[in-house]
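Take a look at the following structure, please.
For this depiction, one protein chain was excluded, whereas all remaining protein chains were kept in their positions.
What follows is chain A.
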Amino acid sequence: MTMNSLATALTPDGLIEIYRVMRTIREFEDRVHVEFTGRDIPGAVHLYAGQEAVAAGVCSVLSDDDYIASTHRGHGHAVAKGCDVTGMMLELYGKAGGLCGGKGGSMHIADFDRGMLGANGVAAGGVPLAAGAALSAKVRGTDQVSVAFVGDGGANQGAFAESLTLAAVWQLPVVFVVEDNGFAQATGTRFHLAGKRVALRGEAVGIPSQVVDGYDVFAVRDAAVEAVERARSGDGPTLLECKADRFYGHMEGWDQQAYRLTSEIDELRSARDCLVLFTERVLAEGSVTADELAGVDATVRARVAAAVEEARSAKDPDISELLTDVYVSY
């Protein structure tokens, strides 16, 4: 295996940080899966486990005041952009003190202080918003970059196609990150994706586009470095099509994955787990030690467990909140 230039460029601290992000997402999602099964968490929850390397790789090259707009599968993006895990868990439980005061829930989780413009209940709904944030950065003359995450299914939306065109024409500092996890609900990418790759749609409007191994955080990071650099230096948008399947069903409590063979999921978990791939590689290279990684695991587990405890015992929002935030001024 040839060594990835950036993988080696990352300091041990940088590697640990990327691992911490991926591990936090995995722990968050695995824990939410368990808590949801106990029916403690209300509503519709779409888990990101399996795709961690995409969020972690992309967000590792963003700064706090860069923007991301996310999808209905948004927990991973939120964690990677630095959202507070406890605030997120409180939000999933619909409690006061949640990142959105309990008004949004899993599908609408957001934290503008972290540049996280929100998960989105509408497929591709966030893509034009990310383009808008990029426009805002461009007009205000900052060097902020904006990232639009979208699924392979959402990439079929008109809003996605139109955003590509707009971003290309206006040369916006935006990166479109298409996450192809093989499915849109139960419908396979093989069926719904017309043409071989989403990346071709970027190329069609003159946007540099690339297919990336979404299980390999180093590959994602490399591609993101180039794309973000392009955006920051005023050279316009990029499209990254990252391939990484999800471990869980489309939605918790609803989807038994009858459309998938058990062997597929087993294979995915054993051979294409981004955390395992990462660990094998960094240990082989001797950049970090197994103890250091185990230390991260322990800290992360405790942190997520504490978040669940806090969320369970937190107060509900006051009923008067029903009528606040509809407008800025009444």
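The rule is simple: a contact is a pair of C-beta atoms (placed from the backbone, for glycine too) under 8 Å apart; a residue touches a chain by one contact, two chains touch by 3 or more; residues count from 1.
Here, contacts and distances are computed from a predicted model.
This complex has a chain not shown, and the name its UniProt record holds, of "ABC transporter permease", "Pyruvate dehydrogenase", "sn-glycerol-3-phosphate-binding periplasmic protein UgpB" or "Response regulator transcription factor", is "Pyruvate dehydrogenase". Touch with the chain that is not drawn comes from one residue among A:Thr189, A:Ser209 or A:Thr238, which is A:Thr189. When the omitted chain is restored, the residue from A:Gly57, A:Gly104 or A:Gly214 that touches it is A:Gly104.
The omitted chain makes contact with chain A at the following residues, 42-44, 94-95, 98, 100, 102-105, 107-108, 120-125, 153-154, 156-159, 183-194, 250, 254-261, 264, 316-317, 319, 321-323, 326.
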